[in-house]
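The complex appears here minus one protein chain, its other protein chains still in place.
Coming up: chain A.
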Amino acid sequence: MTSILTYTFKNLPSSTWALRFSLRPLSCSSQLRAAPAVQTSTKKTLAKPNVRNIVVVEGVRIPFLLSGTSYKDLMPHDLARAALSSLLIKTNVPKEVVDYIIFGTVIQEVKTSNVAREAALGAGFSDKTPAHTVTMACISANQAMTTGVGLIASGQSDVIVAGGVELMSDVPIRHSRKMRKMMLDLNKAKTLGQRLSLISKFRLNFLTPELPAVAEFSTSETMGHSADRLAASFAVSRLEQDEYALRSHRLAKKAQDEGLLSDVVPFKVPGKETVTKDNGIRPSSLEQMAKLKPAFVKPYGTVTAANSSFLTDGASAMLIMAEDKALAMGYKPKAYLRDFVYVSQDPKDQLLLGPTYATPKVLEKAGLTLKDIDAFEFHEAFSGQILANFKAMDSDWFAQNYMGRKAKVGSPPLEKFNNWGGSLSLGHPFGATGCRLVMAAANRLRKEGGQFGLVAACAAGGQGHAMIVETYPK
C-alpha cells in the first residue's frame, strides 16, 4: 500500500499550485497509513548462512554543537571520551569484554593522532583494549563501524566499540614549510656560526601560517564550490535548495521537541554548563534564506551558508557485537548491520555523488529494491548535493552513461527520507556523522516501524558509502 501510494505520488505531474494542494492530503494519508502497515513479517531477514549476525546494541552521541560554542576550549579526545564514557554508562558493558575500539576522525589533532586510544584510556576502558583511528573524510565513522563488522564477521572479535569525533573549533594551523625547515635545521646546527647563518636567511614571509585546506587535494577545489557546480549540473535551483534545507531544520526541530533524538546524551562541559541538545537547528523562513549571498560561486552561485551543513563539534560512539554474544550477555539489540559498500568516482565533477553510486549497489547486494526500504538516512552535506543525488538516481541517462547500469535506481521517497533532520540541521562533525546516521535509521525503524533502513553518505575524495540496517525483531 505504501509503495503504491509513493509511486503515484512520484509520478504526479505537479507543476501547478492546484496540484500542489491536492498533493498535500495525498502525502499525508500515505504517512498515516504507513504506520499500521509496518512490521511486515512477509519480508525475509537478511541473515546469511555461515555469516555471523552482527548487531548494534546501543549508540550514543554527545550533542552536536556549532563550532566555536560550548566545546571550543576542549580537545577532540575530550569529546570522544565523553561519548565513550556515556556509552559505558548507558550499556553497562563490562570493560574487559570490549575487544577493540575504533574511531573515525578527519582533521587530526597532532598531539592525539590516535585519538581513539587517548579517549578510551580516559573514558575508563581497559588499558588492555587496543584502539585505532581511521580516516575517510565524512565517512570515517562508517569506516570505523565497518572495520568492526569485519573483525566480528571474520571471528577475530566479538565486541567492538566504534565511533567518531571532530572538533572544528580548533584546527592545526602550521608554520610555513620554509619556517619549519629553518627551525628543524636550527635544531641540528652545532655551532653559533651555523645558527647565525641560518637565522640570517630568515625572511618575514616565513611567518605566513599554513591553514588546513578545506579543498580537495587532487583538484584544489573547495567542497562548497564543487557542490555548487554539482547543483548546477543537475539544474537544482536556489529555491529548491533553500526549501530542502528548511525541511531539514523543521524536521530536526520537531524530532528534537518530541524527544525522538534518543541517541543524544548530555555532556557536562568542564568549566561550563551541561549541554543537552544540538544547537544548530534553526528553522528559518524561505524569505530569510533568500537574502543570503552565495558562499562559494560568486556572485551567481546557489550554495549558501543556509543550505550547507555547518562546521560542527561532536562525537559519537556505538557498541557493536556478534548477535550470539549480545544475547548471551542479556542485551536486547537495536538493529542488525547488514550489507555495506564503499564506492568512489571522479573527485572533480562527481565529488558528492557517492550515495547515487552506493545505493543501487548495496540494494543489489542485499537483494532488496528501493521499495523495501522503510527509512532512508542520507548524510546531507549540502542541500544541492542531496537534490543532485536525487536527480542522478532518478536518471536513466546518468545510470547508463556514468554508472554502467541498465536503468536508474530511482530517487528515495521523501516521506521516508531523513525524517528526523539531517546533517544540514543537526550538524556534521565530519568524523562522527556515520554513527549518527546508523543510529537514526535504527531508532526510526523502531519508532516508525519498518524493517530495513538504508544509510548513505558522500565523502571528500569522491568516495561514498551505503549500508543496510535491519531492525532487530521486538
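Throughout what follows, a residue touches a chain if its C-beta (ideal position, glycine included) is under 8 Å from a C-beta of that chain, and two chains touch if they have at least 3 such contacts; residues count from 1.
One rule holds in what follows: contacts and distances are computed from a predicted model.
Visitor: Among "Septin", "Autophagy-related protein 13", "Coatomer subunit zeta" or "enoyl-CoA hydratase", find the name that the UniProt record gives to the complex chain excluded from display.
Guide: "enoyl-CoA hydratase"
Visitor: Write down which of A:Lys72, A:Lys90, A:Lys272 or A:Lys348 is the residue touching the left-out chain.
Guide: Checking each option in A:Lys72, A:Lys90, A:Lys272 or A:Lys348, the one touching the absent chain turns out to be A:Lys348.
Visitor: Going by the contact rule already stated, which one of A:Phe234, A:Phe430 or A:Tyr472 would touch the omitted chain in the full complex?
Guide: A:Phe234
Visitor: Touching the hidden chain in the complete assembly: which of A:Glu109, A:Glu243 or A:Asp372 does that?
Guide: A:Glu243
Visitor: So one chain is hidden, and I want to know which residue out of A:Lys72, A:His132, A:His175 or A:Lys254 touches that hidden chain in the complete assembly.
Guide: Hidden-chain contact among the options goes to A:Lys254.
Visitor: Could I get the residues of chain A that touch the absent chain, sorted low to high?
Guide: Given the touch definition above, chain A has residues 12-16, 19-21, 23-24, 27-28, 31, 217-220, 225, 229-230, 232-237, 239-240, 243-244, 246-247, 250-251, 254, 297, 299-300, 346, 348-350, 387-388, 390-392, 395, 397-398, 401-402, 414-415, 419 touching the missing chain.
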